[in-house]
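For this view, one protein chain was removed and the others were kept in their places.
Here is subunit A:
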Amino acid sequence: MDSSGLLRLRGVVKRFGTFTALKGIDLDIAEGEFFTIVGPSGSGKSTMIRLLVGMDEVSEGEIWLRDKRIDQTPANLRPTCMVFQSLALFPHMTVGQNIEFPMKIRKEAPAKRRARAEELLDLLRLPQSYYDKRISQCSGGERQRVALARALAFDPEILFFDEPLSALDYRLRKTLEKELKDLHARTGKTFVYITHSLEEAMVMSDRIAIMKDGQFEQIAVADQIYSAPVSRFVAEFMGEVNLFPLHAGADGKIASPTLSVRPGVELADLTPGHEGLLMVRPEYLRLADGGGFDFTLSGVVHGEYALGSRIQYEIETENGMVTVEKLREDRLSAAEGQTVTLGFNAANTHFIGDAA
């Protein structure tokens, strides 16, 4: 057993009756890492976190924490802690009693518990007067901080998060995403975060794992997942994307049924005789009036949508609807219904091979 990671999964399988929720997961999470598992609902991410904290048992495989195998250890004996989606704050206790709960279980002295709770209120930027408040008197964001303080009071080796921000409104979510990232930096703890929101994952994580049908599609840093997805699923999951079918003849010449390709263009990953999808993100498409682009196609402007700082256009082409995004100050000088030619360069694309 190699021991490179703090948390290591080897061939973890979870079955519910005849349904296999996790199909042989291998994973290494490093100490101090902010690791996020993203996937649509039903992808197995919630099952995964329940196995990791010990609320469900693995069907096959091993989970190691440092040099200890923990997959058979019950949740209450594992040195890990989770922030629940519902936060699971005890409604019959005050903020202070909630935070002190794990220390009370460990039978620490009341004075020591109180001192630590006060430290944690400071760390989470909650006023000391909150110690005696009831949970029902706290706002959504404050409850979030209390739940974090309580989890930190447990002093876990790994802190797990099960979509804790999903019930909050957009503005508060954005603030708390940054606070969580900041908290991660200040505490130096290992965070393992589960979410269905890619935006959340991108803002906070060191590495992201994309999950689909009980398996990982890709594990990489955020930037790489965005710019170089390994599959159509990952590309589409990671925000707006345009995909064009592409193939290379035996002579290496690239052709596409929907794109005009400039002669001599080469793509590193496209070898002669193969085909796949060319991915380009909406922000890399330009109006190609003057020419000079590796790939061009024409279409009719179909719609224009304001996204705040950016404007999104939908252009109807032979390839279906193509999405273009521009900064507000660079808005396209084309009206709805007008025919335009769009262009982009090979450097801004990513090729997804035929297997995917």
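The working rule: a residue touches a chain if its C-beta (ideal position, glycine included) is under 8 Å from a C-beta of that chain, and two chains touch if they have at least 3 such contacts; residues count from 1.
We adopt the following convention: contacts and distances are computed from a predicted model.
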Identity of the absent chain, which is to be given by its UniProt protein name, from "Spermidine/putrescine transport system permease protein", "FHA domain-containing protein FhaB", "Na+/H+ antiporter subunit B" or "Cytochrome c oxidase subunit 1": "Spermidine/putrescine transport system permease protein"
Identified contact with the non-displayed chain, of A:A88, A:A115, A:A255 or A:A306: A:A88
Contact residue for the chain not shown (choose from A:D26, A:E57 or A:D132): A:D132
Contact with the hidden chain (one of A:F35, A:F154, A:Y193 or A:F216): A:F154
For subunit A, residues in touch with the removed chain: 53-55, 74-77, 80-82, 84-86, 88, 90-92, 94, 101-102, 104-106, 129, 131-134, 137, 150, 154
